[in-house]
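One structure below.
All protein chains of the complex are present and in place, except for one that has been dropped.
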Amino acid sequence: MTSYFIRRLLLVIPTFLGITLVVFTITRLVPGGPIERIIAQARQMNMSEGNTSGGSSLQDDSPLSPDQIEELKKFYGFDKPILISYLDWLGKILVLDLGVSTRYYDPVWEIIKDKLPVSAYYGIVTTILTYLVCIPLGVLKAIKHKSFIDSTSSIIVLIGYALPGFIVAIILFVWPAAQWDWFPLGGFISEDFEDLTLAEQIWDVIHHSVLPLIAYMIGGFATMTFLMKNTLMDHLASDYIRTAIAKGLSFRSAVFKHAFRNSLIPLATHFGNNISLFLAGSFLIEKVFNIDGLGLLGFESLVERDYPIVLGVLVITSILGLLGNILSDFCVALVDPRVKFD
Amino acid sequence: MRLDPLTLKKIRRFRSIKRGYYSWLLFGLMLLLAFFAELWINNRALLVYYEGQIYFPTYGTMMPGNTFGLEYAYETNYRDLQKKFQQEAGDNFVIMPLVPYNAFEMDLRETEFPPFPPSWKDRHYLGTDTIGRDMVARLVYGFRICIIFSLLLLVVTFAIGIALGCLMGYWGGKFDLFFQRLIEIWSSVPFLYIIMIIASIVVPSLTILVLIYVVFGWMGMTWYMRTTTYKEKARDYVMAAKALGASNTRIIFHHILPNAVSLIVTFVPFSVAGGISGLTALDYLGFGLPPPTPSWGELLQQGTNNLHAVWIVASTVTALVVVMVSITFIGEAVREGFDPKLHSTFE
Partner (left out) sequence: MSVKKLLSYWIMGWLLCFTTSIDAAEKLPNHIKWETNDTAPVWADPNAKKGGTFRDTIPTFPLTIRMFGPDSNGSFARVLRRNQLRLISYHPDTEEILPQLATHWAFDDDRKTMYFKLDKRARWSDGPLVTADDFVFGLEFMRSKHIVSPWYNNFYTKEIEKLVKYDDHTIAIVATKPDPDLPELVKDLLPQPKHFYGELTKDFVRKYNWTIKPNTGPYFIDKIKKGKSITLKRKKDWWAKDLKYFKGRFNVDKIIFTVVRDQSTVFEYFKKNKVDYFSLTLPSYWHEKAKNLDIHQKGYAKKHWFYTNSREPPIGFWLNEDKEVFKDRNVRHAFAHAMNVEKLLKTLLRGDYARLHNVTTGFGKYTNPQIRARNFDIPKVEALMTQSGWKRGNDGIWIKGKMRYSVRVTYTSDTHTARLAFLKEEAKKAGVELNLQRLDGSAAFKSFLEKKHDVAWMGWSTGFRPQYWGSFHSVNAHKPQTNNITNTDDPEMDQLIDSYRKASQTSERIKLAHAIQEKVHEIGSFVPAYKVGYFRAIYWRWWQLPRVPATRSSESFFDLFADDYGTGGLFWLDPEIKKETQQAMKTGKRFDSKTLIDNTFKAN
């Protein structure tokens, strides 16, 4: 099994190279990068500061000569062929240097590091709460299959599943936050956060995060709950549980001691997938609630064509995603000793 | 078409699941209404009777105003024509559709300014958006585009997925391994990012958007199909068919595909839902179809920015909830109906 995991880990490398190469190439081919921005700005600047009379103003000239554009390309390292600059970039990644933002001229890692706590907070809390709600609910639904509780909760969970997270976010933003004024209008913390006492600070964070958390969780509920319910029911219907009960084990302990544990396996496989969600979040939800997390950072960098940040965010999320997959398998192996990988 | 008894049984089981079945009826009705939207939401009249002649302007080329004795050469304003005929009190008459607006024209007035709240009198049953376009018209025509998009996407991705997945599963070996890697890489590429990059440099048309989505969305179906084929291939009846000398084509088309397809059907509703939410999200962010194409995402954008005109966001959200929930219920019922595994209950 160790060799299996080693092989899986090694396979991460070509996949990672593939992902980054694809995105790197696209970012290179698309106009609107820092150089285009300077050219465009120079012209608008011509207009706003292209002072003086028609004759002498620079507005009237083509301001940037090809040589000057070459200079700029060199400044941003765009003067080399794609593959070469990709290798340059990769070489820096290997020594954990994500480069410098082409907008802020700050190290990408510093910028990402600033946003990590926010994203991690939402990711971790979402995961924990999802498990906390889904596992008991799944168990309940399995035991009370086809009861009133089962079917009503199914409907609710399914509705949550049906709606994309950002629609839920919009609904929550429009009514509880904006119309009824129950919650703040987005953001992660209040403006005057630093002036609050600790208790107020904790309350402030909770108050701000209730709605986004709901939006984050609601989509995951259905999958998790049904997974829990269905596997548990499969197990309850299986022979070994029937035997156990026939032998005099109480239903209760049959459920919790045997079936329950085995039913957690598929949930465990999901755990790894959540890892990337931990950090990447959903920029749509972040956008609706104006949460300054990694998702929004990626989105804004993309819109503003700050490719070092886009690639930096990609590196972090894709590595986490790939490792998450392996972790899933590992969790399965951990929970279920029968599972063998070859 | 003759259906084999097994399929019939599945359909019967699907119909027995009330929630899904009624959702299906509702959704079917919505589709029908959307596809014939011109007949009930239109600024063109259903029927014009003018000087002893009957005109049906709904479909076909536009009829300039001078057809009906008006002084202009552009498209007739049938609402005004109707008023004019009524005032003249002659034999001429105009029958307007239920909602006498299309999705593009703006109802602008001299003294009031849009957005207008829902009004029975003006026949804006759900009000107008911020520039005076009828909400019902925007919603229904937007829904139609959304559905066309999702169905196109569905057909293409399923075609690719079934073909490629089948081959991967059946041939295995290097071919399989190559595409496995490709899929793994491709599905980790942040696909919404790519779409946004592309959409900011070219204005995407419906076809381009479908194409982009296909390029980055064929993997799911392919992967599923591969696994299914792989499993089916290992089963005894395929072995038997092989032993009997059946050709590869025969095995694939007569044995594997029919079995796999009955499972794939269960993915259809979820794929449609995915298409709808995908397009809506893109439009919401401003990277979707070019304005003034009616779209739900654009309405959401407008609505969240104009919370004082709450009917915009309210009716859009309601429409979305109804559509998405009914699709999900259909999907759930299809899955239950077509899934041979019945859950035994513990008594």
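For reference, chains read A and B in written order, and residue numbers begin at 1 within each chain.
Rule of thumb we're sticking to: contacts are C-beta pairs under 8 Å (C-beta built on N, C-alpha and C of every residue); 3 or more make two chains touch, one makes a residue touch a chain.
It should be emphasised that the depicted structure is a prediction, and the values quoted were computed from it without experimental measurement.
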### Task
In the full assembly, spell out which visible chains the left-out chain is touching.
A, B
### Message
Among B:73, B:89 or B:244, exactly one should touch the missing chain; which is it?
### Response
B:73
### Query
Of A:75, A:182, A:203 or A:251, which sits in contact with the chain we cannot see?
A:75
#### Entry: Of B:121, B:174 or B:308, the residue in touch with the unshown chain
B:308
### Message
Counting contacts across the full complex, list the positions on subunit A that touch the omitted chain.
### Response
31-32, 34, 36-68, 71-72, 75, 100, 102-106, 114, 185-186, 191, 290, 292, 303, 305
#### Entry: Contacts of subunit B with the absent chain, listed as residue ranges
61-62, 64, 72-75, 104-106, 108-110, 113-114, 130-131, 200-201, 203, 286, 290-292, 305-308
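Methods note: only the chains that are shown with their structure count from here on.
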### Query
Where the centres are mean C-alpha positions, what is the separation of subunit A from subunit B, in Å?
28
### subunit A residues within the subunit B interface of the complex
14-15, 18-19, 22-23, 26-27, 30-32, 143, 145-146, 155, 158-159, 161-164, 166-167, 170-171, 173-174, 178-179, 230, 233-234, 236-237, 284, 287-288, 298, 302-303, 310, 314, 317-318, 321-322
### Query
Which part of subunit B faces subunit A closely enough to touch in the complex?
19, 181, 184-186, 188-190, 193-194, 196-198, 200-201, 273, 277, 280-281, 284-285, 300, 303-304, 307, 310, 313-314, 317, 320-321, 324-325, 327-329, 332, 343-346
